[in-house]
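Removed from the display is one protein chain of the complex; every other protein chain stays in position.
And then chain A:
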């Protein structure tokens, strides 16, 4: 292409690309390849025995289910928060806007102990829920709370710019045509937000499946009931069962890669939409 030659006016392609490939290979690709090599060294029946053990299956189920529900809850409240932050004015809005990023910035272990102490039966919020028979900490519900915390900014921050870019004229036109506000929102606004919501959902879900620090404190870690898959990997490692840990990790890695590809595809589609319009 013509463009590629004129771009080569700038120096440093060889150097920067060399650094990138060397460093990426050494720090990321080679270590990840280790999991595949280790798995390849296992016999198929060993691998199958390791990943189909009831305790392992239960941990997958808990990780996926809680991550899915947490991302779904954020799918409702995330766009709501984004909408309120873009469209309305109220005191303290700036501070609240930055607060949304806290789960990105706060170490997961700190979030974990804070959420546990609040939602424990004697905690600030837990003590009000306990008489109602609702137990949060040390149940799957607690895991969901932690994952809601972790996933929230993913959805708010992907939806927020889309709301900012929405053309109010379209909404006004809908109103002129006699649509009521709720109908305008449902028919005009929501369809515009769906691609961003999906991307945010996939990011929050992917992060939730692998999350460890914020969950281990609040979950109680009971095998078959509140033991998440990453914790089980950790436990197997501590028992020097490297093969068992690697097999569980292998399954999770494949799922994570599939999620990453899905997210990239969703983002690519969303950006193409914008360009085409």
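Following the convention adopted for this analysis, contacts are C-beta pairs under 8 Å (C-beta built on N, C-alpha and C of every residue); 3 or more make two chains touch, one makes a residue touch a chain; residues count from 1.
The definition used in the following text is that contacts and distances are computed from a predicted model.
Chemist: Of the candidate names "Sulfate transport system permease protein CysW", "Ligase-associated DNA damage response exonuclease", "Peptide ABC transporter substrate-binding protein" or "Acetyl-coenzyme A carboxylase carboxyl transferase subunit alpha", which one corresponds to the UniProt protein name of the undepicted chain?
Modeler: Listed in its UniProt record, the absent chain's protein name reads "Sulfate transport system permease protein CysW".
Chemist: Tell me which of A:42, A:58, A:125 or A:166 is the one touching the absent chain.
Modeler: The one listed residue touching the chain not shown is A:125.
Chemist: Taking the full complex into account, find the residue in A:19, A:57, A:190 or A:224 that is in contact with the omitted chain.
Modeler: Here the residue in touch with the unshown chain is A:19.
Chemist: Can you list where chain A touches the absent chain?
Modeler: Answer for chain A: residues 1-4, 6-13, 15-17, 19-20, 23-24, 27-32, 34-35, 37-38, 77, 80-81, 83-85, 88, 90, 94, 96, 98-111, 113-115, 117-118, 124-125, 145, 148-149, 152, 171-172, 175-176, 180-181, 206, 209-213, 217, 229-231, 233-234, 237, 240, 242, 245-246, 249, 252-253, 256-257, 259-261, 264 touch the chain left out.
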